[in-house]
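Note that this complex is displayed minus one protein chain, with the remaining chains in position.
The chains carry the letters A and B, assigned in the order they are written, with residues numbered from 1 in each.
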Amino acid sequence: MWQIRIHGRGGQGVVTAAELLAMAAFMDGKYAQAFPSFGSERMGAPVVAFCRVAEGAIRTRETVTRPDVVIIQDPTLLHQVDLFGGLAPLGFVLINSTQTLDALHIEEFLSTLPLGHVCAFSATDLGLKYLKRPIANGPLLGAFAAITGLIRLASVESAIQQKFPGAVGEANRAAAREAFDVVTTSITEQRGIVHHAHAD
Amino acid sequence: MDEAMTTERIKFYQTGTFTAGNRLLDEATRTVQSRLDRTNSLNSGHRACQGCGEALGARYALDAAMRASHNQLIAVNATGCLEVFSSPYPESAWQIPWMHSLFGNAPAVASGIAAALRAKRRDDVTVIAQGGDGATVDIGFGCLSGMFERNDDVLYLCYDNEAYMNTGIQRSGATPPFARTNTTQAVGEHPGNPIGNGKNVPRIALAHGIPYVATASVADLHDLERKVTKAIGVRGARYIHVHVPCPLGWGSDPAHTMKVARLAVESGLFPLFEAEFGKIICSTPIRRKVPVERYLELQTRFKHLFGPPQDTEALAAIQAMADDNIAVYGLME
Partner (left out) sequence: MRMQIEGSQAVADAIALCQPEVIAAYPISPQTHIVERLSRKTKQGHIGRCQFLNVESEFAALSVLIGASASGARTYTATSSQGLLFMAEAVYNAAGLGLPIVMTIANRAIGAPINIWNDHSDSMALRDAEWIQLFAEDNQDAVDLHIQAFRLAESLSCPVMVCMDGYVLTHAYEPVDVPDAVQVNAYLPPYDPVQVLDPERPVSIGAMVGPEAFTEVKYFSHQQHLRALEVMPELVEAFEQHFQRRSGGLCSAYRMEDADIAVIAMGSVIGTIKDAVDELRNTGVRVGCVKIGCYRPFPKFQVSALLEKTTRVIVVEKDLAVGMGGIVSADVQSALQGRQISVHTVIAGLGGRSISTSSLKHMILEARAERLTEPYFLDLNKTVIEQELARRRDIRRAGPVAEHMLQTMNVIGTKVS
């Protein structure tokens, strides 16, 4: 079973992100469960949502404390909230940020993670490009499909389309697709560099 | 009409901006909020949304009340946004004695505090009860009317953002006609809140014949402070109904809270008046009347009225409400 924890701020759509992930997994023929850690937060407060994906029925209802994947929608949460708590040693991290990983100063949390398991890219910029609004969800889900391989990009796209029919969904899909490509390339490069290092 | 003179609007905001000027006033007439010795009754650091009219209104009202009561104040709060964003333990943004009991009983809890103070011969302490429109016009209405009818020594402040915001924008008895909420969706034959509904609690308060009733708005914070100050000087049951835009629920830009509030007043949709012992004694004239569309178009809760096709009938009905207010409260005299 895969456990995913999504961190963001109220109003950024963490719950929608978890829901879309679950829908995409469902379309892939997997079992999925998504739920928010609801609070009485107003716009802008830190919030969390969870998602589980498995090959069989999911029964547990506990919150995700040992995530395999952490998605961070809002970089201002870094060093504010315990984002990486319980992260699996071989887990994945996806950060929406315009800064490079080095500039984020989070190496200490990520030291055990294999290459290609951490990815920082500006999902917001892609949101702005396609949706004219700073919405990071579509691109983040595209990137999720790219780094984890857990769900197919096609399913992410259908989930988006189902949730947001029409032009908004179309723009979101395009943003997700571009994110998928960008992240796939960047991972390949990261791995490529390692290969070179070994070859030398 | 001595009273009318005291309500003369201070017209210090410049055309095109929506900031309230204090610098042009002499010290004595500046807002309580602009003073260094303001009490910050509702302190910074609470969790309201950006541009929350309710947070703004409550802060001005309570600081003015503190000043007027020489800091001898106890406040009761109904469940709702104000209560939730100001108070999760172990933090509290309140610098005054403050109590939350339930959603529907704030007026009665305040009556109880007033009674206890009377029993203890403390006549120097003012009791305020406050709640949203839902707490006031719907679930707590029975307790409110009881508090009025007994003329209990309580000042009740209603922050009217025209829906149940705390639970995620559902319709209340104060939701205006045609407004979209999550229980009056913009679907079906009559999108939004049905027309003909609504409950005018300021007028109902007035019908109780209590010593003081007023409407106020964050559109005019000087006026809000003045009314609160005046109410603190009166004994018995008092009611102030404050219009407070909610960017989240109304779908307005958080930066436009003042603008939206002013357009509600300037269009005639939210009339500002004062009443004593059941009689309206004065109202605030409109400076320059604006058509209701200017107000409505800033809020996505009315988006469905602008089409395409534009719902001219609905817009005309809302304009008629504004015109009616202007006539009834003499806002253009």
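Just so we're on the same page, contacts are C-beta pairs under 8 Å (C-beta built on N, C-alpha and C of every residue); 3 or more make two chains touch, one makes a residue touch a chain.
Please read these numbers as outputs of a predicted model, since none were measured by experiment.
Asker: Just name the one of B:Gln170, B:Asn200, B:Thr229 or B:Gln319 that touches the chain not displayed here.
Answerer: Residue touching the absent chain, from the options given: B:Gln170.
Asker: Considering the whole complex, which of A:Met43, A:Ile58 or A:Leu101 touches the chain not shown?
Answerer: Considering the complete complex, A:Ile58 is the one touching the chain left out.
Asker: Taking the entire complex into account, which one of B:Ile139, B:Ala275 or B:Ile318 touches the absent chain?
Answerer: B:Ile139
Asker: Can you name the residues of chain A that touch the chain not displayed here?
Answerer: Given the touch definition above, chain A has residues 15, 18-19, 22-23, 25-26, 31-40, 45, 58-63, 65 touching the missing chain.
Asker: In the full complex, which bits of chain B touch the chain not displayed? Write them out.
Answerer: Residues in contact with the chain left out: 47, 79, 88-92, 100-104, 137-139, 141, 164, 167-168, 170-171, 173, 182-185, 187-189.
In this section, only the chains that are shown with their structure count from here on.
Asker: Per the contact definition, I'd like the list of chain B residues that touch chain A in the complex.
Answerer: Those residues of chain B that touch chain A are 47-50, 52, 81, 84-85, 88, 166, 248.
Asker: Once bound in the complex, which stretches of chain A touch chain B?
Answerer: Spelled out, the residues of chain A in touch with chain B are 40-45.
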